[in-house]
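One chain of protein is taken out of this complex; the other chains stay put.
Just so it is clear, A and B label the chains in written order, and each chain counts residues from 1 on its own.
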Amino acid sequence: MSRIRFRTAVLVCAAAALLVAAAATAAVGLHRSAVKDGGTLVVGMSNGEPDALDPTLARTFSGREVFLTFCQKLYDLNAKAQIVPQLATALPTISKDKLTVTIHVRTGIKFNDGTPFNAAAVVTSLNRDLTLKGSARASEISPISTVNAPNSSTVVIHLKTPYSPLTAQLADRAGMVMSPAQLTKLGSNFASNPICVGPFMYQNRVTGDSITVVKSPYYYDKKDVHLSKIIFKIENDTAAAAAALKAGDLQALDVIDSTQLQGIEGDSSLSVVKETSLGYQGLTLNIGNKRGLGKLPYSNVGTPLASSSDLRKAFEEAIDRKTMNRVVFGGTVLPGCTPISPSSAYFDKTIKCTPYNPTDAKKLVAASKVSNPTVKLMVPTGTAALRLAQFLQAEEKAVGINVVIQSIDFVTSLADADAGNFDAYQIGWSGRVDPDGNIYSFVATTGSQNDSGYSNPRLDYVLNGARKSATTKARSTLYHVAQQIILNDRPLIYLYYPVARAGVEKQLTGVTMYPDTLLRVANASFK
Amino acid sequence: MSVVEAPAITNPRARRRMLLRKRFMRRPMAVAGLVVVLVFVVTAIFAPLLAPYGAGATDFNALLAHPSSKHLLGTDELGRDELSRLIWGARASIQAGFFATVLAMVVAVPIGLVAGYYRGWIDTVIARITDVLLAFPFIILAVGLAAILGPSLKNATIALGVAAMPGVIRIARGEALALREEDYVPAAVANGANDFTIIFRHILPNMTSTLLVQATLIIPGAIIGEAVLSFLGLGVQPPTPSWGVMLQDAQSYLGQAPRLAVYPGLAIVLASIAFNVLGDGLRDIFDPRTTR
Partner (left out) sequence: MAGFLLRKVGAAIVVLLLASMLVFLGVRAIPGDPAIALGAESRDPAVLAAIRHKYLLDRPLPVQYAHWIWLAVHGDLGVDQRDLSVSHTIVSRLPISLELAFLSMIVAVAFGIPAGVIAAVRRGKVSDYAVTTSALVGLSVPHFWLGLLFIVWFAVDLHWLPANGYVSVSHPVANLEHLVMPCIVLALGLAAVLMRQMRASMLISLSADYIRTARAKGLSEQTVILRHALRNSLITVTTVIGLQLGALISGVVITETIFGIAGFGALTVEAVNQRDYTLIQGVVLVAATGYVVVNLAVDVVYAFLNPRIRASGARA
């Protein structure tokens, strides 16, 4: 019913655009018969409403999905989670002392306000990221000391210390280049009409409802852009969003909740796009966080788990990850035991997980001489999270470890974790392209999220080495060592990698998802 | 609520009590309500003896199992016996209902009494504060308090008790306003009784019936309230079951095992109806005006 009416509305709205698009297709020479130009795509966004659409200030995951359509970056990801040039023309060249990074950028292309894109604009954006008050980027690129543009196609970045994760940061919001003309005009209010280089350009935003982008006339690669308009519709309820997708009110939905999956998979007009996340979910064990995060030096908190590495081993041996996947998640996640997901180019197949072994766990518990060891497990509120917690509780009980669940809202749990008020904390990480982003801040002694209060000089040495080494091979070797140290000491026990699933109408092609699990719709088209 | 009556059992009082009992027994609905209430209370107290399995005993090879001789009501998403969880759940729900009501009464009644008895500025202040609290809908007040206190059965109970207070204050105040005009108040004053004696010896006992009725009506509200808070993740901590927690868990499996949503809901409805019927019956026997 509403589907038919919607289709009509789309057709009417897009009529003019269709004409233009038809002409464009003719000009290009109809090189693809299956692809139709024009049309409006409505994408449901289930990750909450984006915050300010300002690359310097933005903090939300959902914002990144919208940025993909109108704000390109120096670098991007490809399907294998490798970094590839986008506004840059090649991967950066790094000086021998690893303190100077040179990036060549595209020439002859335009921002969506028609002003030319050049190296100076990159310098302006990076300096804004470094200095604007409230910048969420400043810490991501803090090792940068100065940036300059010797000519219109070259950007030279000087670093205070070697910092190999820089390229990965430039493949995210720190690498977005804003139109200097628009920055001059709007200043810190850039989000009211953000202009970058992109296949689409920002049109408007209705708070609490939608964000609309339209096809850009200035984009350098227009032949691969087919839609005339994309509306990002904010969906506050996963079930309602799934219903809207089935009804045709949405043609794509970025997240399908596991409880809605059956219904979507059963719908013949819909297909599911899925990708294993770069992030992980697991348990942070409190080893040395006695006085709060960052209060160095960390000293052992003295709980059974913190004092006995055998007990930590028993704790992990008690968990059957395969059964966990079946019971708790209906088989929708990917069990695993490392901080680096199989989606990452740095995933290490040679690392051996601690096998499920309740018999040995029981022995270790008995040998530990701690009678009835008790672990307070802090869990952020949520149906699936609580299900997992209760599963773990049952598994641990079987080997003689008593788990007490403390469910608490997410924000409070973060504060309690920082304060060290927990034995074990069920939490995950959304994941970064560079393995450093999944490891360093959690387990390095000075890590900004080292809630475990874990401190191992050898690991610190290895991780700092990995930050400074430039080749993939050298870094892989170092991360292999790092992961083995982590798996042996267990400041964290990694449990699984989430698998993101999006729903897409079969009429729609070209919608993809890379390991960053952002739904990419910029090159989509209707059949 | 036979708090203060005890020392002075005079003949007319005993007679009145007998009369009330007789009137009560003539109401089959109210008696049935009382019986069901007692069944729930007994279940709650003796849950460990009655439940066939432990509340958290999982069986990962029997997830969402259908009812069978082994599991009379089937199992839930973690393979736990549904019947056992219902029985254990009665504990949390009845506890929350009962203690929230006691808390509301113990705090709110004296406040209402003072306001109604003294009137004047103290009444104005209390009335204004009550107005402020009443400006927040019950559930928003309870959710807010539970969020401040943190999730646990104890805190949910406190939140529900506090949220029920403004209503009780109003009722106690209204009663006190009316009762202080009764003849026995000046008589007591003439006999040299102080305010304390008048309030607690003369006014309070005379509003016992109203308060008792009110209590039986707050309890079901608090039972449902506990379910709502648990449903929103602000109540009992897992794996301890409460009927609200069970409903929340069931929501994710509505398509596969709708029965999981039916049982705890029925338990809530049954308990709530029983208390309401009991309250209505008590109101009827205390207040001859509405007697049929």
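The criterion applied here is as follows: a contact is a pair of C-beta atoms (placed from the backbone, for glycine too) under 8 Å apart; a residue touches a chain by one contact, two chains touch by 3 or more.
Predicted model only: the values in this text are computed from it and were never measured.
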{"item": "Among A:Ala120, A:Ala138 or A:Val273, the residue in touch with the chain that has been omitted", "value": "A:Ala138"}
{"item": "Among B:Val228, B:Val245 or B:Ile285, residue touching the chain not depicted", "value": "B:Val228"}
{"item": "Option from B:Val41, B:Leu64 or B:Ile273 whose C-beta touches the chain left out", "value": "B:Ile273"}
{"item": "Contact set of chain A toward the excluded chain (per top definition)", "value": "1-2, 5, 48-52, 57, 59-61, 133-136, 138-139, 191, 206-209, 236-241, 243-244, 247, 249, 381, 409-412, 414-415, 418, 429-430, 448-449"}
{"item": "Missing-partner contacts on chain B, residue numbers", "value": "127-129, 131-132, 134-140, 143-144, 147-148, 150, 220, 224, 227-228, 231-232, 247, 250-251, 254-255, 258, 261-262, 264-265, 268-269, 272-273, 276-277, 280, 290, 292"}
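Keep this in mind: only the chains that are shown with their structure count from here on.
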{"item": "Euclidean distance of C-alpha centroids - chain A vs chain B, Å", "value": "47"}
{"item": "Chain B residues within the chain A interface of the complex", "value": "56, 58, 60, 63, 77-79, 147, 150-151, 233, 237-239, 248-249, 251-253, 255"}
{"item": "Contacting residues of chain A [partner chain B, same complex]", "value": "259, 262-263, 323, 326-327, 381-384, 386-387, 389-391, 393-394, 397, 405-409, 412"}
